[in-house]
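Part of the complex only, each chain left as placed.
Each chain gets a letter, A, B, C and D, in the order it is written, and its residues are counted from 1.
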Amino acid sequence: MRPSQRAADELRPVTFERNVARYAEGSCLIKFGSTHVLCTASLEDKPPAWLRGQGRGWVSAEYAMLPRATHTRTKRESTTGKPSGRTQEIQRLIGRSLRAVTNLQGLGERQITIDCDVLQADGGTRTAAITGAWVALHDCLKWMRQRSIIKDLPLRDHVAAISCGVSNGESVLDLDYAEDSAAETDANFVITGSGSLVEVQATAEGAVFTETQLTAMLALARGGITTLVEMQKAAVA
Amino acid sequence: MRPSQRAADELRPVTFERNVARYAEGSCLIKFGSTHVLCTASLEDKPPAWLRGQGRGWVSAEYAMLPRATHTRTKRESTTGKPSGRTQEIQRLIGRSLRAVTNLQGLGERQITIDCDVLQADGGTRTAAITGAWVALHDCLKWMRQRSIIKDLPLRDHVAAISCGVSNGESVLDLDYAEDSAAETDANFVITGSGSLVEVQATAEGAVFTETQLTAMLALARGGITTLVEMQKAAVA
Amino acid sequence: MRPSQRAADELRPVTFERNVARYAEGSCLIKFGSTHVLCTASLEDKPPAWLRGQGRGWVSAEYAMLPRATHTRTKRESTTGKPSGRTQEIQRLIGRSLRAVTNLQGLGERQITIDCDVLQADGGTRTAAITGAWVALHDCLKWMRQRSIIKDLPLRDHVAAISCGVSNGESVLDLDYAEDSAAETDANFVITGSGSLVEVQATAEGAVFTETQLTAMLALARGGITTLVEMQKAAVA
Amino acid sequence: MRPSQRAADELRPVTFERNVARYAEGSCLIKFGSTHVLCTASLEDKPPAWLRGQGRGWVSAEYAMLPRATHTRTKRESTTGKPSGRTQEIQRLIGRSLRAVTNLQGLGERQITIDCDVLQADGGTRTAAITGAWVALHDCLKWMRQRSIIKDLPLRDHVAAISCGVSNGESVLDLDYAEDSAAETDANFVITGSGSLVEVQATAEGAVFTETQLTAMLALARGGITTLVEMQKAAVA
């Protein structure tokens, strides 16, 4: 039995709350159980410097945790002087995932920054962030269409993410912090609404893993992401 | 008439929500209208290095804004490499205000860090932060007493804060962003439950001010803080 | 009796020495007793980037202490990598105080930077800095008028500053380091030549304070600043 | 046909050169075609601070490129002030890969740092680094055994890494820079001598990918890593 009493293929309770940030062009507070991430989309009317004059836009992400999102207080990264390696890995992953389903030509010479701020962390913050960030991005694009800045939503598909792991030898879906700390293998999957793969990251934590386990985790992830994409659809309907 | 249709001595709607952060020893989400600040108190079982062996504890604060708390996105301070001068001024002010009503001997050789993270900013973030931080600190101390870490709450009094300003020549209470941007003078008052002054900061923004105006603002502040302290009492009852 | 044998309303011996820096457009070495601050004004022929094209200029200040200005050596801020919170508070205060009496339109698209370097520190460095900075700014503007860069001095008034405190329950003027360290309350007042208030900052250090004490300190400050402004007038005559 | 005229499952010419750094306890210059990485292992006789007193050691890695390892010069990271996000991702990956096959208890309270410095970069630097780092680590451990610091080599297995990609719709092994820049999908596999998985990272660059493609890339990677592990065995024989 899992610590949270869930079945191996069972997600934690997931909720999406839109329009939570008064000033952002799009926003979504997503909860995967006790993991809470506030995602905001900010539109800027010019692309990053390195992209100027190419007729395309850009979508990037920043990720951070409030100091007391975690069991014990984490030092603020503004005090340590720079985002940690972990923070940078995560924000690069979120950005890549969103760009995989965005038509950057259709966006025009503009930039959208998605800020994913973890208010509370109980495992799976990066996958919740990607899943919520899609909604914030969607709403920002809709905001732009309403103001005739763009004609069509330059979004090719949904994208969502979920973690899997091998825990006590069994493959399980959507690890919380307790399970994640003890898992032998830890994996994150980013998958589109049509089921294509965007990113697969599987890491041996305490023990190496087999191809069979990788395949089992991927199957679990597909199930979870099907549910998440349905919830995204309901949320933005 | 004020932009928000309020009377000169009228606070914005204020709410306190306790226990909003699952892991923190004390927490409070405070709202002054559209200004929302999440305050958490984190206990550490040793004082800062410079205070070791003196039988006393310490209370300090950190303050930050989420990048899209504001009308346009603000760069993350972890990216710029250091907290800005404004951030440092504010977090020093919050720390001083809380220490003014805390019995540091009674706290013992321990440290409490209050994190004040602005989720949404519509003026008066530092005064909301101080007012909410007192509740988070109170709840952290109560948590300690329940676990017999301390015998009595080492809190001498309530402390709360409010801004005032001179706007179109008139002294007004609790400025929102629109009013603050246009005010000739901007002042912040930190006052205890028993009405003693902890901090007075009045600054000429567009025009110098008179002693009469300072006195009028102080009178408004006293009224506002009386209400805020009553609300703190109700919140922690 | 005060440690320095002064009356409660008595300033330390104050001197202004102009033209002490060979290359600066304006300069003043000001001494408040054993507190010595070298103020230089540097003219740059363009405004800061964020002010370009608006037909106005800017006055800002930087503040620093020599490492051995103090009783024990202080680490150089170039070594710690950034100005401390205290340094930033002070230089922002000096800049605001000077801008309150400067006609920025009259200055044109130019920038004046006032460097206030504390050669020796015995309390009250920020108030000495503001008081001396006004002279350096005045002389820089005069230098500009002599070269026909501007027609009239864009200075609306004098500005000076002084500290007050509550020490052993009594309000006193112009604290030196010994008195400042032991004071229950610490306040700084920035006041114009015509007696208008520019900045009031009063802070409970060891004990909270009353409105009566605030009023008493303000009265002392008015007296001190009247003297300082007369000395500024004599200095630039 | 691939730009390098190789078959889809063909590695570039690979060579290992041991003992290339006079002072390091272990070293290996590994070449994957025109990608050259110098790997050195440095032994320190105490573990990192956070691991003290736990009877275990640690293996970590640092990764960097010489400024002109690349087609156009890259700014030195000592000048930009911090390792980039990409650098941090790679050095974290190398460290995890090596720890997956090291018996940290057997190492005792010591630390081995593997420096992977890219002298020339033509794609696949991180996989060459992991593959060469294993040799440097092995030689460092052998050096320790020769001096009776440890009794047995605390190495559970070989570990090697290789990249795969989807290029023009076809899965190919060991991408060089030209191929990597144009690939639709980019993947890195870290696999042990006994064929267990340590890390799988697959990323959609220009187009999403399918599970079939992931499986095909994994099969290619297994073939390449079998060869690399045989070469490691020959190198350290």
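Side notes on the structure shown:
As a working rule, contacts are C-beta pairs under 8 Å (C-beta built on N, C-alpha and C of every residue); 3 or more make two chains touch, one makes a residue touch a chain.
Everything numeric here is computed off the predicted structure, so don't read it as measured data.
Of 6 total copies in the complete assembly of this structure file, 4 are presented in place.
By definition in this document, only the chains that are shown with their structure count from here on.
Touching chain A and chain D together: no chain. For A-D, the matching interface among the pairs A-B or B-C, defined by over half of the contact pairs being the same residue numbers, is B-C. Distance from the centre of chain C peaks at D, each centre being the average of the chain's Cα atoms.
A rotation of 120° superposes the C-alpha trace of chain B on that of chain D, rounded to the nearest 5.
Averaged Cα coordinates give chain C a centre that lies 59 Å from the centre of chain D. For chain B, residues that reach two or more other chains under the stated contact definition are 81-83.
Judged by the touch criterion defined above, the protein chains link up one after another in an open path, with no loop closing it.
According to the touch criterion at the top of this document, the contacting chain pairs are A-B, A-D, B-C.
The residues of chain B lying in touch with chain C in their complex are 81-85, 88-89, 91-92, 96, 100, 187, 192, 196-204, 208-211, 214, 218. By the touch rule above, chain A contacts chain B in their complex via residues 21-24, 27, 34, 38, 40, 42, 44, 62, 64, 66-73, 76-83, 87, 113, 115, 117, 119-120, 122.
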